[in-house]
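With one protein chain held back, the other chains of the complex are shown just where they sit.
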Amino acid sequence: MTSRDFISEVQNTWCPGCGNFAIQHTMKKVFMELEGEGVVPESLVLVTGIGCHAKIADYFNLNSFYTLHGRTLPVATGIKLANRDLTVICHAGDGDALAEGLDHLIFAAKRNIDLTVILHDNRVYGLTTGQYTPTSPIGFKGRSTPHGTTEFPLNPLRLMLASGATFVARGYTRRMPLLKSLVKAALTHRGFAFIDVLQVCASYANLTDYYEKRVYELKGHDTGSYEDATMIAGEWDYYSDSPIGLGLIYQKEGPIYEPTPEKEVLWGSRKDLVMHVLDSRT
Amino acid sequence: MTSRDFISEVQNTWCPGCGNFAIQHTMKKVFMELEGEGVVPESLVLVTGIGCHAKIADYFNLNSFYTLHGRTLPVATGIKLANRDLTVICHAGDGDALAEGLDHLIFAAKRNIDLTVILHDNRVYGLTTGQYTPTSPIGFKGRSTPHGTTEFPLNPLRLMLASGATFVARGYTRRMPLLKSLVKAALTHRGFAFIDVLQVCASYANLTDYYEKRVYELKGHDTGSYEDATMIAGEWDYYSDSPIGLGLIYQKEGPIYEPTPEKEVLWGSRKDLVMHVLDSRT
Amino acid sequence: MDDLSVLVGGRAGDGINIAGMMIAWLMNASGYRPHMYYDYPSLIKGGHNFAIVRGTPGQPRAIRTRVDILLALNQDTIEKHRDRIHESTAVLFNADRAKGPGEGIPVSDILKRHDAQAVMENSCLVGAFAKSAGMPTNLVSSVFKRHIPRYVEKNLDVALDGYDSVRTSHNLAPSLSRPLPVVSGNEAAGLGFLCSGLDAYVAYPMTPSSSLLHFLAEHGPPAGVTVVHPENEIAVMLMAAGFAYAGRKVAVGTSGGGFCLMTEGLSLAGMAELPVVIVMSQRTGPSTGLPTYSAQSDLHFVLHAGHGEFPRFICAPGDATETMSWSKTALEIAWRYQVPSFVLMDKHLSEGFFSIDTERVGGVAVRGPETGVASPLRRYIDSPSGVSPLAFPPAAGHVIKVNSYAHDESGITTEDPVIVELMTQKRLRKEASLEAEVQRLPAVVTGGNPGGTTAVLCFGSTAGVSEEAAERLRYRVVRPVVLEPFPAKAFHDALSGVERTICVEENVKGQLSLLLRRHGLMTDHEVRRSDGRPFEVEYLIKRLEEVPL
Partner (left out) sequence: MDDLSVLVGGRAGDGINIAGMMIAWLMNASGYRPHMYYDYPSLIKGGHNFAIVRGTPGQPRAIRTRVDILLALNQDTIEKHRDRIHESTAVLFNADRAKGPGEGIPVSDILKRHDAQAVMENSCLVGAFAKSAGMPTNLVSSVFKRHIPRYVEKNLDVALDGYDSVRTSHNLAPSLSRPLPVVSGNEAAGLGFLCSGLDAYVAYPMTPSSSLLHFLAEHGPPAGVTVVHPENEIAVMLMAAGFAYAGRKVAVGTSGGGFCLMTEGLSLAGMAELPVVIVMSQRTGPSTGLPTYSAQSDLHFVLHAGHGEFPRFICAPGDATETMSWSKTALEIAWRYQVPSFVLMDKHLSEGFFSIDTERVGGVAVRGPETGVASPLRRYIDSPSGVSPLAFPPAAGHVIKVNSYAHDESGITTEDPVIVELMTQKRLRKEASLEAEVQRLPAVVTGGNPGGTTAVLCFGSTAGVSEEAAERLRYRVVRPVVLEPFPAKAFHDALSGVERTICVEENVKGQLSLLLRRHGLMTDHEVRRSDGRPFEVEYLIKRLEEVPL
């Protein structure tokens, strides 16, 4: 599969102006770059949840596993453990990965399993027509909270830091060059990489103006310092008026998850092992 | 129910030396104190998971809901929303609340629902005879990891801080007076209170010696500072050799979760409301 | 003419459902009872959406294939529905985005004329519909004023220009029925719950159950109903258990995938004897399947979900009126017997619109659970009916313990085989009491030709189409509304004189048929559909006629 078209022929049904286009475009550019650097596209696997974000599985002409709402991470973990040579990328939604399946996200970070999570954080349930998610600002009037929510949002970056993630970054769909460099870095990071992508939802949560006024590019902090990272991650609380830092927040090297420390097969054959076990039971 | 016996007549089956006894004893003392201060015991509700810790539901002569493995928090949330006058206490296990049902714990903290979680953190699945939990130290040889785990533990305190908990503390079953003051403070805290209780498991993870060498009582830090709290919570990483601070780590006031901002019933009767809706649909 | 079918179609985002509803209200105001089916793919913008609205003087509960008026916002609508067009169909289309045959409407000109936005295209078509159907302009104004929330005047201007741009093609026979409320099946469930004293509704969004959440989130809180949308469906079910323990009447709603996640909590409700109502609205599976299309393929899952054995109540209403009645009944039964209680629905019913005759809404009278406390209270005290008196914390002088483990009468964990057996028998006895209750309910409905020797058997949302088809064919319809405990006697009675049975279902395995076998009835023939689309009247008649004699 040399010189291939990464984008499939499936008709795209994202709304006009949707930030998912920017993510798709960015991914494509990174994939092309990686291909140039010798990564065979057949070794890429996209794992998606269910939601608008997840349609990216259909839109890329790449291996994909279109899973369930909230379940990208365990599927991706299974795939990665099955074959360490695959590059596994989760495209997850904010409802998806932070509500329905938050448990899995935290455990993937804890294990430092070698894969990348792109969180399409549009701060709303898009596909189910606009209910609040864990990152929706307090007061959000969605269809399940027409009188306005009364909950503060979760800060996914802080959660990921507290969970042991070794690569934590924030992107924004209207800052594509930065997003591209973050995705590239995440894909080449050895270990668990998480990018919270602030994604514009044109239909239910168009925060473009809000973001444009506040985003700035992070520069010069020590990306190896957990304390600095925690502080930077907390600068913006996902609802009130403060600058929103974009870029790499934290990165460190750590041992990659292997279910057991054993590395080699000790038994010449399964049959020998079975015989040994049976023998010990007489 | 004046002057009552808080302990039920059910035969206790915790192993000799189990830290759960200390927790039970501490709770009893706090309950008695509260009763002295006018809290009616009938307004207390214990909500437990499944595991050794959970047997406390049987052992207290108090209202209790013995739920499922991992599910204390949503049940407790339902109870509290149903009746704000009840004092709801979750007795959860580390496998219970940090693995099977971690999602719920984080959301309870996020919502700042007014209840207390006592985490019986024995760092092992006790009742299912000794498998590793999210807080087990790396290298732990349990029955599901006889060759030793390869995962770093989660730090529940950091997770809770990152989730928005408004009361975060650490206790230890062999420091009962401190534990008692923490439990009392948690129960009187308005909002979500979390105590990570390092609980000795005599049968599968007897870390008494390890703890005794390292624990110290936290003093003098600013319990209102999130940054300080994050640092203190991270001093010990749940596996390596460092001092283990016990005590209140963080506390702040915050708005209590109410599903909707509406406070009053706007419709004289249900019938009026139904009529109004039907009317608008002709 | 007195049976009018209208199709309005365009892209997602064009407001097709709103156009459909306006048409329904116009019919309603003309004394015609409307029924609307809304067909849309699972996406927000683009793709083909359409609604079919049918009006007749009596309540229609199914759609026909043929339409009398076709309103096309784009060319696709005409192409995709060619087989619905017959010689007297009036095809009215947006001349900017489609070309005939039919009558083109200069929509963009009209919008420009009134300085109106593109979203008002649909109003223009609705106006055209009114003219085509022979409705007077004052009806159009009054319905627009009543139902358009914003920019009424501009929408009305646009509609009236649309009105003026086409001819009248159909003359509805006058009907004197007074307008009734028009609601979706989900809204009817919500109304039933409100009437029967619901205290709390907990749900995570999932098509086709979401609109019940939306309805109660909007109307519940002002009426004192707590509405919670938590982190996921596991939390939904367990929060509901908490509410029930604390004495608050609670319901949850979901569809297949979400229901999977509730099954562990369901089994808990069974063991701990907690009253919880579950609205389970089916869609095409397996797995994510077709989120916005229908199915009746979860019947056996709902019958058997949750490990272990415990009593449950399952009813499957057939239209909005029945949904309102049975959701009341389901809540009442849940509390009377302290069991999980299901309202089994599907996309056609949940999202279909029907006028609702509140006078026909029945449902068991609210009698409530047995309460009162034994001293000291034993939450699971045995009784002849198997039902224990209820009390909730705080109850002065009592401790109230519920437990997911096998437990004794006080709710304390036990492993003693004698006590375990006692409590198992108690739950079985509760099931027997529930069975007796079902005998007092209108648990089996007979329709069509009551003397027919061929019976169409069906359940749930296929009620309407089955009855209409059966009437035509002079067949009988026998439909269990309660599916568990199964009203076997009433069902067999309703079949008396029947020589031939045809089971109509929207699934591949014949799930109702399998259930009937358990109760001694081997159905003779099967008519099934599994692509998520509704049986239309003509289609079902054809399928029934194909069944060998």
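Labels for the chains are A, B and C, by order of writing; each one numbers its residues from 1.
One rule holds in what follows: a contact is a pair of C-beta atoms (placed from the backbone, for glycine too) under 8 Å apart; a residue touches a chain by one contact, two chains touch by 3 or more.
Since this is a predicted model, take the numbers as computed values, not measurements.
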{"item": "Candidate in contact with the missing chain, chosen from C:42, C:123, C:388 or C:410", "value": "C:42"}
{"item": "Touching residue (missing chain; options C:193, C:259 or C:335)", "value": "C:259"}
{"item": "Which of C:284, C:329 or C:355 contacts the chain that the document leaves out", "value": "C:284"}
{"item": "Given A:107, A:132 or A:167, the one touching the chain that is not displayed", "value": "A:107"}
{"item": "Touch residues of chain A, complete complex, unshown partner", "value": "1, 8, 10, 40, 42-43, 45, 47, 50, 55, 57-58, 61-68, 71, 73-83, 85-86, 101, 103-104, 107, 259-260, 262, 265-267, 270-271, 273-274, 277-279, 281-282"}
{"item": "Positions on chain B contacted by the hidden chain, ascending", "value": "11, 13-16, 50, 52, 66, 68-70, 99-102, 125-129, 131-132, 134, 143-147, 203"}
{"item": "Footprint left on chain C by the chain that the document does not show", "value": "41-42, 234, 255-257, 259-261, 263-264, 266-268, 270-272, 282, 284-293, 295, 297-298, 300-301, 303-310, 404-406, 415, 417-418, 420-421, 424, 428, 507-509, 514, 517-518, 520, 522, 530-533"}
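Heads up, the rule we're going with is that only the chains that are shown with their structure count from here on.
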{"item": "Mean-CA-position distance for chain C and chain A (Å)", "value": "37"}
{"item": "Overlap residues in chain A, where contacts from two or more other chains coincide", "value": "99, 101-102, 134, 145, 147"}
{"item": "Contacts with 2+ other chains: residues of chain C", "value": "217, 221, 227, 231-232"}
